[in-house]
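Left out: one protein chain. Kept in place: all the others.
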Amino acid sequence: MITPQKINRSAIQIQAEVLSNKKVGPYHHIVFAVDKMAAACKPGNFVAISVGGEQSALVLRRAFAIYRASDKGPMGGSIELVVAPHGQGSKWLCAQNVGEFIDMVGPLGTSFGVPTTNANTLLIGGGYGSAPLFALAEVLKNRGCRVDMVLGASTAGKIYAPLEGKRSVSSLTLTTDDGSTGIHGQISEAIPRLIRENATEVIYSCGPMGMLSAISKIAMEFDIPHQCAVEESMACGIGVCMTCVVPVKNDGEIKMVRSCIDGPVMDGSEIIWDRKSVLDALHP
Amino acid sequence: MITPQKINRSAIQIQAEVLSNKKVGPYHHIVFAVDKMAAACKPGNFVAISVGGEQSALVLRRAFAIYRASDKGPMGGSIELVVAPHGQGSKWLCAQNVGEFIDMVGPLGTSFGVPTTNANTLLIGGGYGSAPLFALAEVLKNRGCRVDMVLGASTAGKIYAPLEGKRSVSSLTLTTDDGSTGIHGQISEAIPRLIRENATEVIYSCGPMGMLSAISKIAMEFDIPHQCAVEESMACGIGVCMTCVVPVKNDGEIKMVRSCIDGPVMDGSEIIWDRKSVLDALHP
Amino acid sequence: MSSLDFSTKIGSKRFSNPIFTASGCASSGQELSQFFPLTEIGAIVTKSIMTKARTGRATPRMAETPSGMLNSIGLQGPGIDAFLENDIPWLVSNSAKIIVSIAGETVDEYGVLARRLRAVPGISAVEVNISCPNVENRGQVFACHPDTAIAVIESVRRNIGGELPIIAKLSPDVTNIVEIAQSVINAGVDGLALINTLLGMVIDTNTMKPKLAGKTGGLSGPAIRPVAVRAIYQVHQAFPNTPIVGMGGVASGRDAFELVLAGASAVSIGTATFGNPTAVLQIRDQLSELLLEKGITDFRDAIGFAHRGV
Partner (left out) sequence: MSSLDFSTKIGSKRFSNPIFTASGCASSGQELSQFFPLTEIGAIVTKSIMTKARTGRATPRMAETPSGMLNSIGLQGPGIDAFLENDIPWLVSNSAKIIVSIAGETVDEYGVLARRLRAVPGISAVEVNISCPNVENRGQVFACHPDTAIAVIESVRRNIGGELPIIAKLSPDVTNIVEIAQSVINAGVDGLALINTLLGMVIDTNTMKPKLAGKTGGLSGPAIRPVAVRAIYQVHQAFPNTPIVGMGGVASGRDAFELVLAGASAVSIGTATFGNPTAVLQIRDQLSELLLEKGITDFRDAIGFAHRGV
């Protein structure tokens, strides 16, 4: 449990200047000047961004996982995001030019827990879900951990795996649903073999909920800790609205915890992945 | 009356590129590439523009009087507007950069009627209301009319009177409420003298409703025709919503006519300017 | 690409496609015909007509609101005589499908209007507007109470004769819209129009007074779409066999599809036309594309789909 005083204790609200905005495959890699905010960002944290401009009919912020943060650079502290132009908000963000100022709140949420010993780790990312894993890989590598990474997507072009990101990784496996690159099939099919081969001791994952659920099952079978970054629709991002909840086990009952405060990084074994059992419990 | 078939018969909907956008005093002078639309534009017509972009919470178009239209030029047909950054919509428009495309419908509404003989005309504009008068002055001049112009505003900086606009004018009088330039006082105070001095036979006006009302009274006293371009809040601009109505005399009764179709240029002597009498008649 | 049967039915009448104009948002069609032939749309629903010519409210009559607008036109119009003399013949000569919207100040006036329409050729349905919020007192909003709603519909039914479908247009500003729907269905309507505008107000913070001359006005536009979807869903759930003309904030084919999935057999476009004169056509085309993308080749299969299966 996170104690009340600790809620988002380093979150601030800033006007962040767009320093760079580049299309990388189907994604946009966007760099923001965030000054002091950068120093507080940990792998797994996210930022919440106002979208649509002044006349906007979009009243809610959008959450984006922090891809990288560097607290010093030629422009001061900066953070980088990987954004998929999906609906109205993300398309607007991807269309912002260098020099525009963006209203940003962060860093928010929990970050990935890092093992105290030099464990063998497996990092699993789906689509833009790979974003927060590269910064994590670096931290793990510096701690002396072995870092294996597996990235999957529906098709080759949708795997986000920049060259510089691969530096911290001992092995990188790719999977695609259509077989256009790497292993043909769902990411979860490749995992058991990787766990065995690399003697994985901790799993970290980020991606669509279906993928996280499948990984959780495997982690359970292998009895390995699994930290996953979930993605639920968030209205506020700061813990006040209760829309972003994820069902977790609580003495045989269901407890809904806020993924923006008690997440996005959560213990995969605590989450109740089976939607039907949740619905049955809530509406008997 | 305008017969049904003639309603906005030359109006089209286009994506107009911003060719230039310059701040001129408190206004923005904006030029749009409008191709064939330009040829149909007459002095007094207006265009209706979508504002706020794709995520916009602003659902209604904004009307702008056409300042100038030229049907041939290096970029094909173009029109020019003079926009006061006032509220959300106009501020958005003033912030658009060269190269952006703007959704525009036009030309809309009635245009200024031009005398068949070479009459002495007085053109009266308040604030950005001077915009449509310069194109009118040119037409009148070409017809052999004498064109006197009087422009007023609260203060010197708010008078829109570009150099090239003055070419077609025999005399130009300025008035300001604060006396910062020209005659000190309201525009209407200066008019009787000008009518007498220039033997004015027709008055054209465009500006705030209060000013038009005052001019109408003077025109009535001098028994001179007065064509004024009114400005009522418009939801559709094309005659389907009935929000933009202006009360006119109709056999001793009140008739509400649409200023977007039967206006904006209307016969000043037909309009019922006294708001109280309208309210009394409508809500007895 | 497979082809789509885009036709729909309200009562006994067939319409070539389900996208209509909304009453009061397309006048009597002439102004829009400058932008496209009226035969392109399913039907034109005319501005609610009253027995006599009517001046309407003083200005200001409108205020923009976030993703919407308020209006208080107050049913300005030429009256039924001039309407039948000028507007209907023009629409007929332009081969438009016509739904005539009527509004009265009393139950009897609705009857009078219905009687005037019974012998008029070229009309496909009558929409009975019992839900205009822009009247002098709320008591005139007949759709606010089952008994007054029934009285109006019975008066129309008695007078209209024949098989002209009657559509009752309801207000969302009620505690229980299903109850009102129930009452007018019992009184014999062939369809429902959902929803009219919500009663709203804007105060001008400069003058510190209500912005509209009529103080309150009707709220329309995308802002109210979730209320429209909810109302249509509730009523279709209760009365799946009563066709609904849905409306309220539709500005795209996606939006129209949302209302159809909730239970609308046709969708009227109001405020969107103010922002875009060709909105009805664009929405029609986007909707047909969406249907085909979903593998739906008969429009009627989509009506109320959100109620079915898991």
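Per-chain numbering from 1; labels A, B and C assigned in written order.
In this section, a residue touches a chain if its C-beta (ideal position, glycine included) is under 8 Å from a C-beta of that chain, and two chains touch if they have at least 3 such contacts.
Every value quoted in this text rests on a predicted model; they were computed, and no experiment measured them.
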Left-out chain, listing which of the shown chains it touches: A, B, C
Option touching the unshown chain, where C:100, C:219 or C:266 are the choices: C:219
Residue among C:9, C:115 or C:230 that touches the chain left out of view: C:230
Residues belonging to subunit A that touch the chain removed from view: 4, 7-9, 11, 13, 50, 57-61, 103, 105, 232-233, 235-247, 253-256, 261, 275, 278-279, 281-283
Absent chain, residues of subunit B that touch it: 57
Missing-chain contacts mapped onto subunit C: 65-68, 70, 138, 144-145, 173-176, 198-203, 205, 208-210, 215-217, 219, 221-227, 229-230, 233, 249, 254, 257-258, 261-262, 290, 294, 305-306
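FYI, only the chains that are shown with their structure count from here on.
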Chain of greatest Cα-centre distance to subunit A: B
Cα-centroid distance, subunit B relative to subunit C, in whole angstrom: 35
Rounded Å distance between subunit A and subunit B, as computed from the means of their C-alpha atoms: 55
Junction residues of subunit B - those touching two or more other chains: 57-58
Touching two or more other chains - residues of subunit C: 66-67, 222
